[in-house]
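Only a single protein chain was left out; the remaining protein chains are all shown in position.
For reference, chains read A, B, C and D in written order, and residue numbers begin at 1 within each chain.
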Amino acid sequence: MFVRRNIPWSWTLYYAWPSLLYFLAVDLTVYWQRDRIQQLHLDLPFEPISMMATALAIFLGFKNNEAYGRWWEARKIWGLAVNYSRAWARQVLTLMDSPEAEHVELSEFQKQLIYRHIAFIHALRIFLRSTSSFPQEETADEPVSARNDYRECRPFIDDDEFKQMKRSDNPPEVLMQMQGRGLQQARRRAWVSEYVLIQLDQTLVEFNNVQGRAERIKKTPLPRPYSYFQRVIVHVLGTLLPFGLVANMGWLMVPLSFVVSFVFLALDLIGSRTEDPFENRVDDTPLSAISRTIERNMREALGEKDLPAPLEPERGVLL
Amino acid sequence: MFVRRNIPWSWTLYYAWPSLLYFLAVDLTVYWQRDRIQQLHLDLPFEPISMMATALAIFLGFKNNEAYGRWWEARKIWGLAVNYSRAWARQVLTLMDSPEAEHVELSEFQKQLIYRHIAFIHALRIFLRSTSSFPQEETADEPVSARNDYRECRPFIDDDEFKQMKRSDNPPEVLMQMQGRGLQQARRRAWVSEYVLIQLDQTLVEFNNVQGRAERIKKTPLPRPYSYFQRVIVHVLGTLLPFGLVANMGWLMVPLSFVVSFVFLALDLIGSRTEDPFENRVDDTPLSAISRTIERNMREALGEKDLPAPLEPERGVLL
Amino acid sequence: MFVRRNIPWSWTLYYAWPSLLYFLAVDLTVYWQRDRIQQLHLDLPFEPISMMATALAIFLGFKNNEAYGRWWEARKIWGLAVNYSRAWARQVLTLMDSPEAEHVELSEFQKQLIYRHIAFIHALRIFLRSTSSFPQEETADEPVSARNDYRECRPFIDDDEFKQMKRSDNPPEVLMQMQGRGLQQARRRAWVSEYVLIQLDQTLVEFNNVQGRAERIKKTPLPRPYSYFQRVIVHVLGTLLPFGLVANMGWLMVPLSFVVSFVFLALDLIGSRTEDPFENRVDDTPLSAISRTIERNMREALGEKDLPAPLEPERGVLL
Amino acid sequence: MFVRRNIPWSWTLYYAWPSLLYFLAVDLTVYWQRDRIQQLHLDLPFEPISMMATALAIFLGFKNNEAYGRWWEARKIWGLAVNYSRAWARQVLTLMDSPEAEHVELSEFQKQLIYRHIAFIHALRIFLRSTSSFPQEETADEPVSARNDYRECRPFIDDDEFKQMKRSDNPPEVLMQMQGRGLQQARRRAWVSEYVLIQLDQTLVEFNNVQGRAERIKKTPLPRPYSYFQRVIVHVLGTLLPFGLVANMGWLMVPLSFVVSFVFLALDLIGSRTEDPFENRVDDTPLSAISRTIERNMREALGEKDLPAPLEPERGVLL
Partner (left out) sequence: MFVRRNIPWSWTLYYAWPSLLYFLAVDLTVYWQRDRIQQLHLDLPFEPISMMATALAIFLGFKNNEAYGRWWEARKIWGLAVNYSRAWARQVLTLMDSPEAEHVELSEFQKQLIYRHIAFIHALRIFLRSTSSFPQEETADEPVSARNDYRECRPFIDDDEFKQMKRSDNPPEVLMQMQGRGLQQARRRAWVSEYVLIQLDQTLVEFNNVQGRAERIKKTPLPRPYSYFQRVIVHVLGTLLPFGLVANMGWLMVPLSFVVSFVFLALDLIGSRTEDPFENRVDDTPLSAISRTIERNMREALGEKDLPAPLEPERGVLL
């Protein structure tokens, strides 16, 4: 996620240069060949181009709307993860009870439930970011990226659990099953009544929802035809524009046509970059920062003092 | 669901060729008859055409919005099916309990509840995809399609249940009733308290909602007048365009008019293809892949090792 | 609800003919008086008309959006009725229990609760469709319409209940009160625990919501000024158009002006016809079909074999 | 709320006349001074005006959307009040129980809970309509208005409660607190179990939400800059229009410019009139009619026969 208000032009060029080069080439070619074009009557009236541009603008508006909707829903989902994580910590610490004699054991058990939850959050982040779902916008390496390695979960669970989790192709789901079995044990030890058990299970259902909703966005791209045809139409428009301007203008045609093409391209690119929020890219929802926040909140609730520092933006990007 | 970023042009032509052929015919006819058209003053001013195109673009935007809304809601519904299926498996396995002596029986019973749930998911998919609800966009056979046969439910339920399910015209609903009667038996065996019984019933209510919401989308098309008049207006526009261009342009009129018509047609077609997400077509919500995921998750929760492989896209399409 | 993909032109004319006749009259008059118009300088520049049309198109887009929103919410509400009806049947049949001796009595009682629910659904449909709320789009009789008579509820409740229901001016609400009293009796007979009683009451609250939301749409039209001024502006536009075209065109002005006016009129009419979904008209949400589905599901859950057939579309319309 | 389909033109003028007069004055002045204007080159090209109008139309669309959203949310909130009021009556009457000896006392107590709820509904309506929150659209007195006086609550509560309620500056909130204390007494008398107590408290939470959501709309206007700048731009547009038309047209410029200005003004006014739904104006959400409906439903549930008549529209307006 960009946090700077200004996007450096170098980054814009980084993503847009092939299309921009193409537009420039067309514009210059048309300008250099303007005599031949007028002779061959290859110049176009501007109205139909303008009409197409209006339709395109409306559909780019639609695309940006939906892309932003996906990005914002992704952020909402992780916001729910924050809220219910805090509730989970409070519930685990205040709704369970035991006879005096088992207090130490219970404390240990509560810490285990909360630590395993931290592992779940990290695992979910890594699961979302490291899986390659479907072909993405093709770009070279991102200027900034985050580390995503299941070993980050290691400190929060024991060896057996870590092995079991690594074996599965859906590690966070495996951790959720462990949490369920954990609660079942607590019930057998009578640390929770059946009523409290159900309540805690309901909070786990919320995490099922958090995971499932995030997976839905990860695994279901914005319908490809919407993206694809808009990209095509932007390039068609950029190709026709100089032909529409060549009749009435001198060399100014080149920068004007280029700027207008760039406006439409920028609007298309912004949508394409926002539509997939879990790809370890600079436009991502800041999963690393959020999962760090959750880790901090959990450990603070356990009374720990030595918390990891919150993540800071790097080169204006928070990941 | 397309997963490739690029839609092959052959597929676009596959769906659009009758209209494209019509546009080409009109464009060429107008071009060949341009002398007669100008003589008879059949050429049109461009402004009213442009005005109509603006209105059309706005309404195509509306249609695409709603069509996408239906498609995305379909995906959300099946996302809920994933989330609550995982919760169902955890709840069945951790909230039920029995005296030591009945542990084997209980295990068997739990497996039955989870297997019958897999059958429900497959039955719901097949029910949605194999029912012919209302007349669809007429196209020849789809390039890629999925197998949808109630026999896929057979391995997960016993003979009686399968027969009973096949007799009904709403098989998933019959399976839900069986789940309800199953829970009633568990209550009589005292494997669940009344409180847990209600909790599990609430999860079944979620599946009632999943099924009912999917049926709503299946059985209620986007209001036909919206689709119909937009298709008509696209063709009216494609017909008027060459008359609006014939006065000022040479042969370039033909490709220009064709391209602009194609842009509007493409936007209309994208909507029409997305609006019905349960028709066993290449634009479908990927029900087969999702129900496979659920089956895998359920069986993994039961501790099975020999899971069926996840579905892979075929020719860039995941069904 | 139309289910055919094509709307017959005769039906379009049926609703639109007065406005179309008016447009035609204006277009022809302007054409026949074109000499006098040009002499008197009554011809108009096209730009301001085009500007007005753009604004109009945006507002028609808004209206169609909201009208569709109302129609789709109506469908969602009845979808909830389907989902919770199925849940109600399952809950009534599986969450109640009695000593062996009262099994027959209990069965009878369960059937009564489910039958009274069928009566509620039919009564709600009839209540919505037979009440005349506020002045509607004035049209002659609809080409297709459904029977809506409270006597359809008669087979599902006893004489006393039917009389009581007929006396009230809100029959479905009266049936809901009876369901509440029914549950109270079951509690006194100890067929349900207090916990189950509350659970069943919660399902009744869902039906309160279904009824109240449907009444909200029925009794609160889309704010009249939105509809009214858009209709006025469509006619103003249709009146100005021929004056804007008369200067540059010959007889082609008449069909062109007529077609463009028709496009805007069609978009306005589509909205107006969709905005009120409970009026026993061809564009209605298909309440008759949905309540038949619920009746079938309820009776199938009771194990009945002799179910009424699902409703079929008549002349392409499902009501 | 208007219920007539046609808005009388006199009412439109009633709200719009100062702006309309201004537009007319500008148009006439420009027409009378057209020679001088052309001499001084004060005539404007139409394209930039048209460009501004397109932007304005898009933003008026946004404003109407949000204004309608507020109005419709207001109606939804009061719809929830209807639904949960019915549920409240049913729950109070069927979920409470007492030994035989206290039946009369219990009945009296139930009636008190339901009557106090009627008082709450009326108090909420009056609270919303009689408070002057923030400066409104300035108009003279409304053609139709409703009576809003806390004395209407008097018949439903006793003297002490009425005095206490009058003292507070948030009377409905005070009544909610009384309902809470009422339930506490019922618990002490053992008329409700703790479980039922919580259930009834949950219904009170719904009323907290109804009140709080209505207060939110009442106390938070649509952000002023949105409204204000749109109104300014409409007037700027109406001022520039005649200068844009003066070069090419004769006297027809005056009505044409006036009509186009009126179209934009109407769209702005519709939004402004809908955005605040609780101001005792003709465009209000019909609180009086809805609270009458609730009163009728409550008293019918108590078995009363002598119900007040439903409210009827007055001069086409339901308040």
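What we mean here is this: a residue touches a chain if its C-beta (ideal position, glycine included) is under 8 Å from a C-beta of that chain, and two chains touch if they have at least 3 such contacts.
Small disclaimer: the values here were computed from a predicted structure and weren't measured.
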Full-complex contact with the absent chain, from A:84, A:156 or A:191: A:84
Touching the absent chain when the full complex is considered, from A:28, A:42, A:57 or A:232: A:57
Residue, one of A:28, A:232 or A:249, that touches the chain absent here: A:249
Hidden partner interface residues of chain A, rising order: 1-7, 46-47, 49-50, 53-54, 56-58, 60-61, 64-65, 68, 71, 75-76, 79-80, 82-84, 86-87, 89-91, 93-95, 97, 193, 195-196, 199, 241, 245, 248-250, 252, 256-257, 259-260, 263-264, 266-267, 270, 273-274, 283, 286, 297, 300-301, 310
Where the unshown chain meets chain D, residue by residue: 41-42, 44-45, 47-48, 50-52, 54-56, 58-59, 61-62, 66, 134-137, 168-170, 173-174, 176-177, 180-181, 183-184, 187, 194-195, 197-198, 201, 204-205, 208-209, 211-213, 215-216, 220-221, 223-229, 233, 236, 240
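The rule is short, and it goes like this: only the chains that are shown with their structure count from here on.
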Touching chain A and also chain B, the following chains: none
Copies chain B and chain C touch via same or different residues, half shared test: different
Superposition of chain A upon chain C: rotation angle, C-alpha, nearest 5 degrees: 145
For chain B paired with chain C, centre-to-centre distance based on mean C-alpha positions, whole Å: 24
Multi-partner residues of chain C (each touching 2 or more other chains): 47, 50, 54, 56, 58, 61, 195
Chain-level touch network, classified as line, ring, star, complete or other: line
Chain pairs in mutual contact under the definition given at the outset: A-B, B-C, C-D
